[in-house]
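A single structure is presented below for examination.
All protein chains but one are shown in place.
== chain A ==
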Amino acid sequence: MSEPKRLHPIAALVNTLKQLKELIIPFVVFVVFGSRGNGWDLVYLIGSVSVLVLVLVFGILSWVRFTYRIEHGELRIEYGIFIRKKRYIPFERIQSLDVSQGILQRPFGLVKVKVETAGSGAMGMEDSEAVLTAITKEEASQIQKVLVSIKKRERQNENGMENEAQPSEGTHVYKISQGELILLASTSGGVGVVLSAVIAFILQFEEFIPYERVFQGFEEFAANGVIFISFVMFCGFLLAWLISFAGTMVKYAGFSVVKADHDLVITRGLLEKRQFTIPLNRIQAVRISENPIRQLFGLASAFVESAGGSSANEESSKVLILPIAKKRKIAELLEPCLKDYQFEPYFKAAPPRAFRRYLLKGLIITVPIVLATSLFFRPWGFLSLLLLAFSALWSWLEFKDAGWSLDSGILTLRYRSLVKSTVFMKKTKVQSMSIKQSPFQRQAQLATIQAMVKSGHSGSGGKVVDLEEEDVESIYKWYSHEAGNEAWENQARPLQ
């Protein structure tokens, strides 16, 4: 497979369409602001058509110029219409091949292969990847085979003569069921719907209460306005929810995770089949998220933070590996494929005295709102007092969810912002760690801990506020490479 090859001609069409998609906004502007005088219409028509033709010609030319081949353990791509460019990617540097199949590729049995390398976007190279827009499945699997064999040779060199496990077909880790898919789709981003439904429900009751007679002076308009606005909002939310429902159904249909050798392979998608390969050693952290609605049903989802991948592609850094599962079952599902992690550690919570601070933090925001609304919107504004209760409840949840663990050498941080997150991190994957302490925290002997891991080209991680000072220090010491050293200990003296 060393002779230069072209992509399937359909690639020319795909590229052209992609170009056109980018042109659509200037095009619309052009048409809208252009067609004023009658005499100009023809000029505009000719202009538009020639732009179309030009784009098509460029699409075809760039397809003609684009060749790829495998040579000397490198994937060699040559492209460019005016300026000829060559990109040689050594297979050792390839992090993963993402195979996907769009609507245009599907009828011809073609796939799109995205080659991701570890090159960092920050160092001047714009895109750390190469895309083969349309090639046959056989060729894709051939590239995959070459990649696997080269990677394996590399690994064997590293490990000496250690026996490699047989290249197995891979073990199924997880496959989404129809019920789970519907559950996933219906609970994704549904907070707003439920909230507005509740508001509408309350307002329904208000209609039965003849409050207009009770508060004679209260403007009818305001009342109708509120109902009308909340109705419109509810419809808006419902529409958004339906869209997200359909979107999720299409996106996550047939979701499956397979563990093959040293990789996790994730396949999903109904219209566009996508496949992600995540090398296990590129996994930086595992994150379990529970949004409030799913939490009510004891459900959660799991992500892995992966290094590498292109900066443009958000999805390749934070990859969903368990879209939805009973929280109790997550450990059971993930532990076979992520062996070093311990998913049910013993958590140490924030001390009870921290609750006061969590409560205050919520109230600092809500009290002014409540005061203002109660003052300015007399009768109805008092409803905002409910906000206080809600804020207190939320603070209690935040307090209850704050926790940490160092079980079996894995740092686990658990915290809640809107969604409850539990982040599992290995010491070697944590890029830096910080502790923070405000004067008030110092007085209460509490502190904040934050650990950062690499995720794509930037950072991600976890942060827990108001843990026991001693606990935070013990985590900090665990992370320090020199905490046990004599010099370190000798310095030890009180801060103040």
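Assume a residue touches a chain if its C-beta (ideal position, glycine included) is under 8 Å from a C-beta of that chain, and two chains touch if they have at least 3 such contacts; residues count from 1.
Please note the rule applied: contacts and distances are computed from a predicted model.
> Just go with whichever of "Sarcosine oxidase subunit delta", "ATP-binding cassette domain-containing protein", "Anti-sigma-K factor RskA" or "YdbS-like PH domain-containing protein" UniProt uses as the name of the absent chain.
Answer from the UniProt record of the missing subunit chain: "YdbS-like PH domain-containing protein".
> Would you mind spotting which of A:G109, A:P368 or A:G459 touches the chain that isn't drawn?
Missing-chain contact among the listed residues: A:G459.
> Of A:Y44, A:F231, A:W394 or A:Y479, which one is in contact with the hidden chain?
Of the candidates A:Y44, A:F231, A:W394 or A:Y479, A:Y479 is in touch with the missing chain.
> Go through chain A and note every residue touching the omitted chain.
Its contact residues with the unshown chain are 281, 307, 428, 430-439, 452-455, 458-461, 473, 476-477, 479-483, 488, 491-495.
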